[in-house]
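Report on the structure given below.
One protein chain is absent from this view; the other protein chains keep their places.
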Amino acid sequence: MAGAGKRQRLALRIAAIPMALLGVSCLYPIFFAVNNSLKTRHDYLLDRFGLVVNPTLDNFVQAWTRSHLDQYFLNSVIATIGAVILLTVVSSLAGFALAALRFPYRRFLFVVILSSLMIPVQVVLVPYMRTMVALSLINTHVGLILSYTAFFLPFSVYMMTSFYSGLPRELIEAAKIDGAKLLQVWWHVMVPLGMPALVTLGIINTLNCWNDVLIALLTMQKNRTLMVGISALKGEFSDQIPLFTAGIVIAAAPIVILYVIFQRRIVSGIAVGAVKG
Amino acid sequence: MTASIHTGPVQRPRRRPNKSRRAETRMALLFVAPAILLVLVFRIIPLLWGFGISLTSATATAPGEFIGAGNYLRALNDPNFIASIANAGIILLSVPIFITIPMILAILIDQGVPGRGFFRSVYFFPVVLSSVIIGSIFSIVLGFNGSLNALLKLVGLPGVDWLGRSATALPVTLAIQSWSTFGMGVLIFLAGLSTVPKDMIEAARLEGAKMWQIWWHVIIPSLRPIIEFSTVITTIGLLTSMFGLIYVLTGGGPGTATTVPEYLIWSAQGRLNQPSYASALSIILFVITGALAWLQIRMMSRNTNL
Partner (left out) sequence: MARVELQHVSKSFGSTEVVHDVSLSIEEGEFAVFVGPSGCGKSTLLRMIAGLEETSEGDVLIGDRNVTDDEPADRGVAMVFQSYALYPHMSVADNMSFGLRMTHRPKPEIAEKVAKAAKILRLEDYLQRKPAQLSGGQRQRVAIGRAIVRDPQVFLFDEPLSNLDAELRVQMRVELSKLHKMLGNTMIYVTHDQTEALTMADRIVVLRGGHVEQVGAPIDLYQDPDNAFVAGFIGSPRMNFLTATVQPGGKLAAGGIEVDNPTRVALEPGRVLQLGVRPEHLDESNGYGLDASVEFVEMLGSTSYVHATLPTGETVIAERRAVQPRSGERATLRFAPTSVRLFAEDGARIR
């Protein structure tokens, strides 16, 4: 920072110390989980804090095979991928129409979608469940996918509408004159041009779906998703910490990997949404 | 209608939208339909339906009868509900902290504290972790026989039942929630700070203002819209996004120490199987958060010029 006074630089350096401690505290819990997941039960009881001495992958194997984590993992994967695809398509189509096409009630419909932000799942918990039962969607993958889509749509539609309204209107006019039908304009022009926003949105929605517990708890009680499964495991394995932490690590791993790879995108995507909001 | 005289073919009357425009309207409505449908079926209609249920004495099996405000009156006399509202009140009192800490951190990072790149990525890390993950890990660490107490014993301090004592359960839960979400606040404030003109700060420094004076008089006022936005989002988040953490960490307990309205709703339905009561609680929650969420929506739609 050009011109920063010496005193200010010193103050900043001093501030960096508690900030660094905070930073380490942000990383410690995952480190704690990974560290302990590699210990045998015996080793853990002997030494709770130290670094693992004889790492073993037994806990992972056991959690995966004997605690049904493999099923739970698969359920989460199916729900997440399905919902993210559906969210991408639906929000891209809606964003295109709301931003670039002319039709009556355009602003009204946009507000309707946005205003459903006022209705988180807790506010409609009972009727939501009854709707799912009535539509025979309870305990089905399709039901969970549709639910995730419905509950994460507003932000996605908001982002895509914002993004598409920044594109020059002549681009779409040119495509219309060139002979493209509107669906072709969407597929050949709006989707490719929307890629940066769609990818960021996809990552954010992946986080949302994978991490969700309440909606999954209400919708899929027999075929649990991973987060629901982990919360159930807690009671079961309260005295087998390494096993428990292995489950935690399995559940957290995909997200952590996603974060490490796409960190820039995630951060800038949310920042864009934030500044605009 | 212009008053002009035509000598030529008869002038047609003003027509309704032509074929081409009607075709575009049809397609556009088709494109928006899936989004509208999903939102309608899973959120808007259930809201109205839920209000209807809350006015009855419905159970899991029977539709019950109309009892008007019966469930709502029950809530007012329900110690669990009163406790949950009290807890919500305590939580909301902590909102200023939830705003101030990220803001200060963001300002420090923006002003060039060493290690800013590291801080930016690391602070955000807990945000991407699921509340179940966080709750599970902290339940291990904070359990009575958990790591934190073991650490304290090592230095000679007595262990505390962090999650099992009413006095500490809520503050601890709140602290963990704060820890897991402050990174988002830092991010939002950083984004806002990037729009504060640097020359304004330079000018203030040239005029002799000290660092904290610049903060108080220049930077923070510029951040006002972000502070407002952040307050709304944080409050909504505290009222509607703590379920996972509480579910795993304390289950609402001990007693009602960590029961909050959103948890109570689930409890009334999932555990006690009282759908009509749960619906009434849902509507109460809606009223509380609705006003806030409406503010958020207004801010968002104002910024997307349609």
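The letters A and B name the chains in turn, as written, and every chain counts its residues from 1.
Criterion: a residue touches a chain if its C-beta (ideal position, glycine included) is under 8 Å from a C-beta of that chain, and two chains touch if they have at least 3 such contacts.
Keep in mind that this is a model prediction, so the values were computed, not measured.
Asker: Name every shown chain in contact with the chain that has been left out of the document.
Answerer: A, B
Asker: Just one of A:107, A:188 or A:264 touches the chain that is missing; which is it?
Answerer: Answer from the full complex: A:188 touches the omitted chain.
Asker: Hey, which of A:52, A:135 or A:180 is the one touching the hidden chain?
Answerer: From the options A:52, A:135 or A:180, the contact with the absent chain belongs to A:180.
Asker: Looking at A:15, A:52, A:74 or A:171, which makes contact with the chain not pictured?
Answerer: Within the whole complex, the residue contacting the unshown chain is A:171.
Asker: In the complete complex, the non-displayed chain touches which residues of subunit A?
Answerer: 168, 170-171, 173-181, 184, 188-189, 192-193
Asker: Spell out, residue by residue, where the missing chain touches subunit B.
Answerer: Residues 2, 4, 6, 8-9, 11-12, 14-15, 17-21, 23 of subunit B touch the chain absent from view.
Note that in this section only the chains that are shown with their structure count from here on.
Asker: How far is the middle of subunit A from the middle of subunit B, if each middle is the mean of its Cα atoms, in Å?
Answerer: That pair's centroid distance is 15 Å.
Asker: Spell out the residues on subunit A that touch subunit B in their complex, using ranges where they run on.
Answerer: 1, 3-5, 7-8, 11-13, 15-16, 19-20, 22-23, 25-27, 29-30, 32-33, 36, 48-49, 89-91, 93-94, 96-99, 101-104, 106-107, 109-120, 122-131, 146-147, 149-151, 153-154, 157-158, 161-162, 165, 181-183, 186, 207, 210-214, 217-218, 227-228, 230-231, 234, 238, 241, 244-245, 248, 251-252, 255-256, 258-259, 263, 266-267, 270-272, 274-277
Asker: Quick check: in the complex, which residue numbers of subunit B touch subunit A?
Answerer: Contact set of subunit B toward subunit A: 21, 24-25, 27-29, 31-32, 34-36, 38-39, 41-47, 49-50, 53, 105, 108, 111-115, 118-126, 128-141, 143, 147, 150-151, 179, 183-184, 187-188, 190-192, 195, 202, 205, 211, 226, 229, 233, 240, 243-244, 247-248, 262, 265-266, 269-270, 275-276, 278-279, 282-283, 285-286, 289-290, 293-294, 296-297, 299-301, 303-306.
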